[in-house]
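Before I ask anything, let me first share the structure, which is written out below as structure tokens.
As you look at this complex, bear in mind that one protein chain is not there, while each of the others sits in place.
Every chain is named by a letter (A and B) in the order it is written, and numbering of its residues begins at 1.
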Amino acid sequence: MENPNQKSVELMDSKTLLLFSDDLDRALAAFVIANGAAAMDSQVTIFFAFWGLNVLRKQEGSAVRKDLLSKMFGWMMPRGADRLKLSKMHMFGMGTSMMKFVMKKKNVQVLGNLISSARQAGVRFVACSMSMDVMGITKEELMDHVEVGGVATFLGAADQSNMTLFI
Amino acid sequence: MENPNQKSVELMDSKTLLLFSDDLDRALAAFVIANGAAAMDSQVTIFFAFWGLNVLRKQEGSAVRKDLLSKMFGWMMPRGADRLKLSKMHMFGMGTSMMKFVMKKKNVQVLGNLISSARQAGVRFVACSMSMDVMGITKEELMDHVEVGGVATFLGAADQSNMTLFI
Partner (left out) sequence: MENPNQKSVELMDSKTLLLFSDDLDRALAAFVIANGAAAMDSQVTIFFAFWGLNVLRKQEGSAVRKDLLSKMFGWMMPRGADRLKLSKMHMFGMGTSMMKFVMKKKNVQVLGNLISSARQAGVRFVACSMSMDVMGITKEELMDHVEVGGVATFLGAADQSNMTLFI
């Protein structure tokens, strides 16, 4: 009990996912893993950094005032889970649509559902503050009830995890 | 000994690799790491998900009956280790061939050999069942003696590992 490392060992089965990408396939992987781990009673944190922030964006634009560069980033990047593309075989939308169609047909949950399930299961969503700053994305433009945090928040979660993935 | 976390600490030096990609360079990295860890007496599990499944595909087609979409995915994706491409500088095959040529010349093991070595060293190969389902890939089309498992299998392996990489 006097072991100073005891605490970290006890908390050791949390999971932290750094979702860096906004590829549909990688976002799917992250949320399948997050939901699986939550179902096995692990505490899960997803840290959305850089392109990964786009997964959290609301579909409808918001009335936030921005400078030109932030606006340009905003236009060029996908807005939310329904707009993501496959990292390969996107083929001007055909591959991505095909994949979505097949997933629906085979009763595999689509990304939107996986995100809702994760929220309901208590998965913690943290948006990277530095990425928001660089890309000019404000909290209003993101899904509700998302935490904002920096690299220390990410590392704090990782320190309590026995698995941290960069996705 | 009564410490309930003892077990996980003891098993802690297993390694789990989630191979998500079918880029030649990333597959090489995964197998170099797997062989290295196995040589250092770690238990290694490679979980092949999404595009990573293609690394396990047999080169020759099999007589499996499929619906049209599964057939299309099958045609468009590379069949097995010898057909993979570099993630960068593929240059219509030239870059990939150059890389393979250099590796041969410098006596670096090619991917096919690394896969055989891994199998002989007892590395566990698990094909992701959900990915197989979505892409319409059956067990017959994969390398022999591959396990099929879901996210729980992956997380179970990760829980016994002190290193889990998403590649």
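A few comments on the model shown:
As a working rule, contacts are C-beta pairs under 8 Å (C-beta built on N, C-alpha and C of every residue); 3 or more make two chains touch, one makes a residue touch a chain.
Remember, it's a predicted structure, so these values are computed and weren't measured experimentally.
Among B:76, B:89 or B:152, only B:89 touches the chain left out of the display. Among B:33, B:115 or B:157, only B:33 touches the chain left out of the display. On the side of subunit B, the interface with the absent chain consists of residues 9-10, 12-13, 15, 25-26, 29, 32-33, 35-37, 40, 42, 88-89, 95, 98-99, 101-103, 106, 108, 162-167, using the contact rule stated above. Although one chain is not drawn, its touching partners on subunit A can still be listed: residues 5, 8-9, 18, 20, 49-51, 69-70, 72-73, 76-77, 130, 133-136, 150-152, 154-155, 158-159, 161-162, 164-166.
Note that only the chains that are shown with their structure count from here on.
Work out the mean CA point of subunit A and of subunit B, and you get 24 Å between them.
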